[in-house]
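Encoded as structure tokens, the structure appears first; notes follow it.
With one protein chain held back, the other chains of the complex are shown just where they sit.
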Amino acid sequence: MKEIFKRHPRYAQAPQDFEALPDNLWIRCPRCQELLYSKEHEQALYVCSKCKYHASVSARERLAITLDEGSFSEHDAGMRSADPIGFRSSGESYADKLTKYTEQADANEAFLYGTGRIEGQDVVIGVIEFKFCGGTVGAATGEKLARAVELAVERRLPLVLVSGGGGMRMQEGIISLMQMAKTLAALDRLREESLPYISIMVDPCLGGTTASYAMMGDVNIAEPGAYIGFAGRRVIEQTMRQKLPQDAATAEFLLQHGMVDMVTSRAEIPSVLARLLKIYMAANPSRERHLVGQLA
Amino acid sequence: MKEIFKRHPRYAQAPQDFEALPDNLWIRCPRCQELLYSKEHEQALYVCSKCKYHASVSARERLAITLDEGSFSEHDAGMRSADPIGFRSSGESYADKLTKYTEQADANEAFLYGTGRIEGQDVVIGVIEFKFCGGTVGAATGEKLARAVELAVERRLPLVLVSGGGGMRMQEGIISLMQMAKTLAALDRLREESLPYISIMVDPCLGGTTASYAMMGDVNIAEPGAYIGFAGRRVIEQTMRQKLPQDAATAEFLLQHGMVDMVTSRAEIPSVLARLLKIYMAANPSRERHLVGQLA
Amino acid sequence: MVSLLDFESAELEAIRKRAHRDGIGGEQLDGALEARLTEIYRNLTPWQKVQVARHRERPYALDYLQWAFSDFVELRGDRRYSDDRAIVGGPATLNGRSVMVIGQQKGRDTRENIQRNFGMAHPEGYRKAERLMRQAERFGMPVITMVDTPGANAGLTDEERGQAEAIASCIATMLSLHVPTVTVVIGEGGSGGALAIAAADRILMLEHSVFTVASPEAAAAILWRDSAKAPEAAENMRITAQDLRSFGLVDEIIPEPEGGAHRDYPAVAKAVGDAANRALDVLLELSVERLLEQRYRKYRDISFFLE
Partner (left out) sequence: MVSLLDFESAELEAIRKRAHRDGIGGEQLDGALEARLTEIYRNLTPWQKVQVARHRERPYALDYLQWAFSDFVELRGDRRYSDDRAIVGGPATLNGRSVMVIGQQKGRDTRENIQRNFGMAHPEGYRKAERLMRQAERFGMPVITMVDTPGANAGLTDEERGQAEAIASCIATMLSLHVPTVTVVIGEGGSGGALAIAAADRILMLEHSVFTVASPEAAAAILWRDSAKAPEAAENMRITAQDLRSFGLVDEIIPEPEGGAHRDYPAVAKAVGDAANRALDVLLELSVERLLEQRYRKYRDISFFLE
């Protein structure tokens, strides 16, 4: 297994997390309750061997799973939120909370990005960090997302984003909502440059995240079982005043309803990405642009 | 009432036609069976005063209803089909049938077009003639449709088409099917020139007619109660193996399902057209095109 | 005639009582009431603004279409699945210019609210909006949108038909249009469901309108698991037109008539029409290249981060 796993043997604080047993040798799957041997579970990329539940992984683990070893080079690692609306809740300031999130997640924001290689092909890649404020999008998150897109445009590289999280970050109010427009504006430029954007949605992917950049991939890939939607289960259940069926708004449900191109297990994602990037990058958009130019 | 009605007091041979009583003073509505006084029925533009059934009218009556009096100037009135596949059915040749249709409909084809004015605004208008082979589309029909579109492009006029009929004409085989592509290719040029196309769909509007030019209006208008669909009622009933509900695939059903912009009674269509044409023709597409050009 | 909101009636009732006690009435009382009302509206709290923005008699999109625009023809349907009555739109004329108007539309009574789904659009509403935007672009017509929604509808069938995709795609389309776009927040701008038709070159807000990442009720439920704390959330989250102006997110605040938009439809409609028109005057001077660059920078340059 790739080395980075050894540095981050476990991951934390996601709502549906695997429960580590006291001796740290065994963990329990939160979906099917199966007891799994920790070492094997790591090697299975944190996918339950029984029910195939894809547990959330940290941003760094995700990069290790996805990229050629040692190929990642991070950008803007230090960027962080400025607490735009001076938000306080129950006597605690958001500014203080940010410090806590940073410690918990060992990251300055809920998203990190940079360049890397997938089966030898250069890409710009950005991944969600759930451990930072539930992977919600604030001003710094949105800025990093926009810079990731612009980096792809600048270097003429394909863009891969691994998206998830709770949507826009309440604590940054309207500033966070506007990140939807900001990221989509950036993606529009990528589109105009005919560079491919592959979106990978992981559990859970909600609200403004899904309703902006996550859903707009040229190719949308979802991990099995991932809950992906505009509204969370609780909100929908309140609206409908009834319990949701178990598979509602899962990756498989979205595939059936035409919203994602494929549901792909964690282990297979890198090779699918490699195949897609190869075809798209071998296409010849410059010819198209050139000739369209002749038309005008 | 406009004069042309007097020359064409009745219309014939549509499947759901008003039945003229022997004395010609009264007719019976095919939908609600109401007895209507012929003169009044004419003045009501052949709309049943009780159930509002919009009976089919001839192409010339339609023009009289829609255009400013005396403003119509027909193009290509003599164009007719060449019997491309030498079709014979039950010993009778299609070529012979064409002669019959021409006599019945007092027209050389199922479609006629030209220029006219709607509340003083110049338009290119084309209308279906149901009496000619059920308003189906053959090679000559398609050619006239394409020429109507090209005339609009050439003169920079808006296009109004009144569409209906049984779809593509079986007796011209694959040649008739290809008229779908031919008419849509022409409409694409109209689109590129930013000239508006308003489609009015009347009862019945079926098959390849609906599935090509009729459904592609910038604004789609349907007459009340008109059956508009890809498949006819009989075909759908066979597919579903059950009777269709009465309102299935009517204009109102299509409005509810987002396929038409409005359901507008025959009498109101001219004023709605006038309002739409005024707004669209006052827009400034040339500015847009010019500035887009600067972008390249 | 105009229904009073709770905070209005409480204050005005107190004045009435005092006047009754002091034997004051007639024009003098009317004057006092009016003065107090004006004062109240000059000092609305964020939560009071939410109530004003949601006032049942507040002018809705179709009211502005009647009072500020002419020649409006409603175009319906997404050409895919349905016609969503929570969003209305079509071509119209504003001050002699052909424009495409798209607005979220609430209902005024129960029957109409069922039809309009309380202004909460389904995916097909956003797809209709997108269709009309693309049409406007083709004809070189500027797009004017009016925002007034508690948010997008959140049911399972909305997920099935891609509410997230519909919103994302509508925003992306609006950002890419080669024609000028102006948004007026006329009431409640709720969440992504509002932003879907608000990613414009110019965002204008009525004086007492609000724009939120989530409705105060939803925010309170998320933050404190108690939607009754909505007033606190409203205070905390900086949701008023004035707040947004201070962040540079809003280009202009359109003043409302004394006592709120619902007290004078013609006046507020004129103000909205004039403001939109002024915005277009400027935007139509730009080349498409400049227009797109300015629009990009407007959203791209939203800052509030540290590095």
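By written order: A, B and C. Residues from 1 in each chain.
The rule is simple: contacts are C-beta pairs under 8 Å (C-beta built on N, C-alpha and C of every residue); 3 or more make two chains touch, one makes a residue touch a chain.
This one's a predicted model, so the numbers in the text were calculated from it and none came from an experiment.
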Per the touch definition above, residue among A:Cys29, A:Ile118 or A:Val219 touching the missing chain: A:Val219
Sole touch to the unshown chain from B:Leu112, B:Met215 or B:Leu276: residue B:Met215
Considering the whole complex rather than only what is displayed, give the residues of chain C touching the chain that is not shown. 79-81, 123, 127, 160-162, 165, 169
When the complex is taken as a whole, what residues of chain A touch the one chain not shown? 191, 194, 196, 218-220, 255-262, 272, 275-276, 278-280, 282-289, 291-292, 294-295
Touching the absent chain: which residues on chain B qualify? 76, 78-82, 84-85, 87-90, 138-140, 142-143, 146, 168-170, 172-182, 184-189, 207-208, 210-216, 228-231, 235-236, 239-240, 244, 248-249, 253, 257-259
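The rule is short, and it goes like this: only the chains that are shown with their structure count from here on.
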Can you name the chain that lies farthest from chain B, using the mean of each chain's Cα atoms as its centre? A
In whole angstrom, how far does the Cα centroid of chain A sit from the Cα centroid of chain C? 32
Which integer distance in Å separates the CA centroid of chain A from that of chain B? 52
Taking each chain's mean CA coordinate, chain B and chain C are separated, in whole Å, by 40
Residues of chain C that touch two or more other chains: which are they? none
At which residue positions does chain A touch at least two other chains? none
